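Just one protein chain is left out here, and the rest sit where they should.
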Amino acid sequence: MDVAVEGRIRIPYRWPAGRAGGMFLSLLASEGRFVGSRCAPCRRVAVPPTSRCCRCHVECAETVPVGPEGTIVTWTSSPAGLFALIRLDGADSALLHRIVEASEVRTGMRVAAVFEKERKGSILDVAGFRPTGGVR
Amino acid sequence: MTGVSILGAAQTRHVGRRDDANYMELAFEVVEELLARTGWTHDRVGTVIGASSDFWDGRTISEIAIQDAAGAAGKSASKVSMDGAFALVYAAARIASGAFQTCLVVAHGKASEGNPRKIANAGFDPLYQRPLGIDDHAALGLQARAFLEGRKLSPSALAESAAQSREAAARNPNAHRRETRHVLEADPLHDDEIAPDSDGACAVLLGASTFGGVELAGFGCATDEHALGARDLGQAGVLPKAAQEAYRRAGLGPREIDVAEIHDASSAQTLLWREGLGVACPVNPSGGAMGAQPGFATGLVRVLEAYERIVRGEARTAIAHGMTGFVGQAHCVWILRRRS
Amino acid sequence: MNVAIIGSGQTNHRSRRLDVNAPELIDEAVQAALADARLAPDGIDAIVVGNMEHFEGIHLSDLWAGEGTGAVGKPQIKVATGGTTGSSLAQAAYYLVASGFYRTVLAVGWERLSDSEGETTTGIVTAFDPIYERPTLAGAVSGLAILACQYQAKHGTKPEEAALVVVQARENAAKNPHAHLKQAVAAADVVKSPLLSSPIRYLDMCPTSDGACAVVFTSDPGDRRCAWVRGVSSRHNHTYLGDVAEGAADFIHTLQLASADAYRQAGIRDPRNDIDVVEMYEPCTWAALDWAEAMGLCGPGEAAGLWASGTARIDGGLPINPSGGVLCANPIGATGLIRVAEASMQVRGTAGACQVADVETAVATGFGGSFWNEVMIVGARKS
Partner (left out) sequence: MSEPIAVRATPELTFRYAAGQYGSRFLEGLREGRILASRCPRCPRTLVPPRIACTHCSGRMTEIAEVSPCGTLLAWTLVAFPFLDPFTGVQRPIPYCYGMVKFDGTDNTFQYFLSEKDPTKLRVGQRVKAAFREERRGELADLLHFAPAGD
């Protein structure tokens, strides 16, 4: 007979958001707005911001406001949820989030962030993105 | 040229659940078969490299489980915590450095012991993506849609590609047999267009080229940004870069490759990675990862399949591809060549 | 061997670095290593990176780390072997360069043990068999306690003698800007500190730290001040702890075997005299005693004398852990690489206040997994 033993790994974790992430999440919580980081050499705006450009490996000194609206780049509906990659206005990279309050989803759809009333400095301070009716 | 060859290889049959074997037994199965096939013995194997995932195994330092099975106790050994194709780079380097004549590479994966979607969730950006509940299937869905729409293809392209993989896997006695349904799993991907969660292991014996065997002509690796959204998921990302390095090292071009074995976690990836490698040859006659996906052994199984095709005389040159990261954030490309 | 270390960088290791995320922490060490090696990021051809995923609870941490390691667009291989992760990274970087596959390879090890809020033992328990060993094991602490129990039974060494290892480590750490624990302790403090797992007490054991380390290996050092790799060895061990303990028929003293192999490569015949400084991976005081003997630095049962006599001091006859060692800083995935970095700094003459005079040959060790060990020897001369 094949015996199996039930086991578990349960450990509490705390992951600091760091310099760039701390700024991003605190602005999300306190002002309900999004920012990205711009790399001076490649001009690319990354959202969420990074302290160092992943491509050029130089420090990102410039913070730029982005969003709060954006365009759906691609999306999926799966047992885990309805997700989309959203290019916020002014950003070069796309932000992953959930799509809410939508009867249908299409690539190119314009969406806007739906903020939670009580925010505490988490990506979940945004309940999701809802379609605004526009298409790009 | 790497100066290193494959002297032998073995894999398990890949299945959905191996309740009858723990990790030591799974690894033992392939090592015992490899030694029996090649006539090599543990005392002639110089060094051992494992490839396994501490998260999928539910075990920190997951290679501890296979030390005795791989004959690693008392030897110089190490572990690559990535797909086995990357472990092969380290193994080949140990031989090419002149420090060792032979290296046994053992990769294993058992999806059945844990909860694959929950474990996959732990592999996404912990600050911004993991809290949303994303998993590997959803990420593959995002990628498949970006791929289809970027090329103005209809979803039937995914179904056709999956059907081809299924036919090939049906001819492969080691492929994972499973019930699939053509129902949407991660739109636009259907259940049967996503690679299975499999249990299995693979072992490859490398040796200095003076031992003969099938030549490891070249390899290339490249890493991409981790975050979903950092790049256009519908494009092959850094795969062409890894492939170029492999072609350069091998002194071969994509048109000179006879067969390719690629790590495709979805039927969109079968098409996308083929494009990224730039090959026009038959792809995944084994069924590929779409036929069996035993964790970090998946890419090493691709190497084994490429190797066996050359040994059987069905190909003179072959590409084997492995990846780490569910949408291909790190790629490793190997080129194998029959000795003239 | 034609591989040299041309630079290294470390964070200032602390119990908690809540101001940075993992990539930013790694970045501090990587930038320091690049500056030390006088290299721009494009001077790195490949990266080896490592940490232990369950300590932070982050799977595929190598990919997340990319922002800090500079891996994007480059080959990056993740090596993770438990406590030895850092020494395994050094070895992987060495082989990748020695093979001719890459000219210059950056090894990056890191850990943020504060991410699990000090519950490192919980993660380490999961390294061992889920059915037979996890119910009894209390991580590295109790695993090493078994070794300490046997050492004590064999040699009759007293706790206050073993305590001298950490007394000296703290003295050295006070001179090292990167060290985590620098407060002086006396042997009397050690033997009165809370019992963790007999005979190991709180001050006998290494801390849990947040930190990162990066080391540059190359086959083309140019005119840079470098430490040449002279010996590389590793010996692994069995799957079950019951086979690893002394008294089992197939007991392997992995450090003894790995040191002997590395000494042979480096031409070391008399380790006590041919080695100028040792950076040993000593996770607890008792282990340092057993391992000094395994490395042939003294005879059986004589190790406590190395510390009692002052031989192991920075200005002694055979300095051991002038950096303060693992007892004073332990960001696990970096810890073994820090030993290699410190050994190379001793050879390159860049160890500051911890510098030992006239170092020709330095030995770094790594300990981890099911009691396996790794050794790297670096020297001022190529051969």
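Per-chain numbering from 1; labels A, B and C assigned in written order.
FYI, a contact is a pair of C-beta atoms (placed from the backbone, for glycine too) under 8 Å apart; a residue touches a chain by one contact, two chains touch by 3 or more.
Remember, predicted model here, so these are calculated numbers, not experimental data.
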Practice problem: Report, in label order, the displayed chains that the undisplayed chain touches. | Solution: A, B, C
Quiz item: Among C:R38, C:R103 or C:R134, which one is in touch with the chain left out?
Solution: C:R134
Quiz item: Which of B:A21, B:A163, B:L184 or B:L252 sits in contact with the chain that's absent?
Solution: B:A21
Quiz prompt | Residue, one of A:P12, A:P41 or A:G108, that touches the chain absent here | solution = A:P12
Quiz item: Hey, which chain A residues sit against the chain that's not shown?
Solution: 1-18, 21-22, 25-26, 121-122
Quiz item: If the missing chain were put back, which residues of chain B would it touch?
Solution: 18-22, 24-25, 28, 31-32, 42, 55, 58, 68-71, 73, 110, 112-115, 118-119, 121-122, 126-127, 130-131
Quiz item: So which bits of chain C touch the chain we can't see?
Solution: 18-19, 57, 119, 121-123, 125-126, 130-139, 141-142, 145-147, 149-150, 153, 194-200, 202, 238-243, 245-250
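Everything below uses one rule, namely that only the chains that are shown with their structure count from here on.
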Self-check item: Overlap residues in chain A, where contacts from two or more other chains coincide
Solution: 7, 9, 15, 17, 21, 54-55
Quiz prompt | Residues of chain B engaged with two or more neighbouring chains | solution = 58, 126-127, 225
Exercise. Mind listing the chain A positions that touch chain B in their complex?
Key: 2, 4, 7, 9, 15, 17, 21, 25, 46, 48, 54-55, 73-81, 83-85, 93-98, 107, 122-124
Self-check item: chain A contact footprint on chain B (complex, rising order)
Solution: 19-20, 58, 113, 117, 121, 126-129, 131-135, 137-138, 141-146, 149, 184-189, 225, 227-231, 233-234
Practice problem: Using the touch definition up top, name the residues of chain C that touch chain B in the complex. | Solution: 21, 46-47, 50, 52-55, 57-60, 62-64, 66-67, 71-82, 88, 91-92, 94-96, 98-101, 123-124, 126-130, 232-239, 243, 250, 252, 254, 257-258, 368-370, 372
